[in-house]
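Every protein chain but one is kept in place in this view of the complex.
Residue numbering begins at 1 within each chain, and the chains themselves are lettered A and B in the order written.
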Amino acid sequence: MSHHKLEAKNLHFNYPDGHNAVKGMSFSIHHGESVGIIGANGAGKSTLLMLLMGVLFPNQGEVCVGDVQVTKKTLPMIRQRLGMVFQDPDDQLFMNTVYDDVAFGPRNYKLNEKEVEKRVLNALEVVGILHLKDRAPFKLSGGEKRAAAIASVLSMQPDILVMDEPTAALDPKSRRRVMELLRSFKHTKIVTSHDLDMIYEMCDRTIVIKNGEIAADGVTSEILVNAELMDACGLEVPLALQNCPVCGSKK
Amino acid sequence: MANIADSIYNMRLLDDLARQETLIHKLHPLVKLLTTVSYLTVVVSFGRYEVAGLLPLFFYPVMVLALAELPLKPILLRILLVSPFIIGIGILNPVFDQQTFELAGKEFSRGWVTFLSILLKSGLTVTAALLLIATTGMDRLAGALRILKVPRIFVLQLLLTYRYISVLMEEVARTLRAYSLRAPKQKGVHRSAWGSLAGQLLLRTFDRAQRIYEAMCLRGFAGEYHSGEINKISGWDWAYLGGWVAFFVLARMYNIPLLIGSLLTGVIR
Partner (left out) sequence: MHMADALISPVVGGAMWAATAGVAAYSIKKVQTEMDEKKIPLMGVMGAFIFASQMINFTIPATGSSGHIGGGLILAILLGPYAGFLTIASVLAIQALFFADGGLLAYGCNVFNMGFFSCFIAYPLIYKVLMKKEYSTTRIFLASVLTAVIGLQLGAFGVVLETLFSGKTELPFGTFVLLMQPIHLAIGVVEGLVTAAIATYIWNARPEIMEKASSGETIGNISIKKVVAGLVAAAVVTGAGLSWFASSNPDGLEWAMIKTAGTAELEATGGLHQQLSDLQSKTAFLPDYSFKASEEEPEPSGGEGEEAWPAVDGGTSTSGLVGGSLTLILAALVGGGISLMKRRKYRINS
């Protein structure tokens, strides 16, 4: 399925204040892959996602979804196929009930209200918060908010799911739930995080970013054990791969 | 509106109350809005010497409170909070209107009557507005506004403001807590921090607005806001509106307590 391919070709991006946040990144992601993007704070992960989604446009280089280049013109079409979950669910849940929020996307694509309802209920069912559909977002817990934010993207039935730090600020149980949820999503996944244990469990492939450049790109299990690389990029080998603190044995 | 925790609590309370499923809650939002507006108009249209004539209008809030199973205390508390301003303006009436009248063999200044009239009206109007939101909720009220052809932009903006009040209030609360922990003896924010404290909050707000806009665009937003379908107004809804309006008009035309009173005192006499 080549039309699900996501390709970044030599991306460069400067913020208006001149800060050069992305310096020549290239990669391509195939259908069904789950890719982790890791890097220290300020490495440029969020900026890269914005470029992929067409929220920002590169100063140089291009992003292609399938065979279509991401431009202002192709955005409506592209955005139906890419769904993005923001880092702070409060930015994403801007309506006053969970239902309205999950319905926001489908309604914008002018689906009739029956179809909207079907999609909303389905998305809420998938993330397991059907019972919260009439709640106001400010009355949800952190984990519930995250689930609602994911549902609001799933209701658009995207082919590619992009997530910015989905497990940040979650307690262990909620984190586990979100991870299971993501695993159940069968299409392409792109996830940024500092939660390297999560990346280790969820993603087959990992791209490491350092100061706006790609420092490494390869199989997760090989990259995350590379202590030297991790250290150079302001990261750390995930706990699951470190020596056992109790018995000292190598994992 | 001084206390952040109180304000957030108040909004959440009203939001919770609005999500009940009673007879009143199930009414069409537009019908409730129209009933409230007619009620307010009638209350306010009473002359300033009118006291007795206003009393039958107590039936409306009492009935709605009971039927909608709302707690009395928080609503009464709200009324008390608003009263100082009303009292401040009204209390001068007895000073400026010195003419007197007789009641039960005693002389009173007429100003007290106008003052009492203002107090009654204040209580009734404040209650009616709170009952509207406590039985309807912001999202359904926005639906009513859409039926009334209030432009989409305004409705969406109103909803967004409502949505982000608690988020930003919590942000302000955190900032103020951080400030006061390091400036324990100050009552408010010192002049040297006016600009930076409020300004940073403002910049964060701008950035948040930007992110929200992006989140909206990613889900197909292009300047138009599509609300879901709103139920049709049923016969029962119309009956509710019609019934109350008829009652309000009657109460406006006839001084019902006076009628009852003269009937009774006449009989006794």
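One rule holds for everything that comes next: a residue touches a chain if its C-beta (ideal position, glycine included) is under 8 Å from a C-beta of that chain, and two chains touch if they have at least 3 such contacts.
Every value quoted in this text rests on a predicted model; they were computed, and no experiment measured them.
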item	value
Selected from B:30, B:65 or B:218 as touching the chain missing from the view	B:65
Option touching the unshown chain, where B:178, B:202 or B:239 are the choices	B:202
Interface residues of chain B (partner: the chain not displayed)	1-4, 7, 10-11, 14, 36-37, 40-41, 43-45, 47-52, 55-56, 58-59, 62-63, 65-67, 69, 78-79, 81-82, 85-86, 89-90, 92-93, 95-97, 99, 101-105, 110-111, 114, 118-119, 121-122, 125-126, 128-130, 132-133, 138, 141, 151, 153-154, 156-165, 167-169, 171-173, 176, 186-191, 194-203, 205-206, 208-210, 212-213, 216, 221-223, 253-266
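Criterion: only the chains that are shown with their structure count from here on.
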item	value
Touching residues on chain A, where the partner in the complex is chain B	50, 53, 55, 76, 79-80, 82-84, 86, 88, 90-92, 94-97, 100, 103-105, 107-110, 113, 116, 134, 136-139, 152-153, 156
Residues on chain B engaged by chain A in the complex (per definition of touch)	12, 15, 19, 138-139, 142, 159-160, 162-164, 166-167, 208, 211-212, 214-222, 224, 226-229
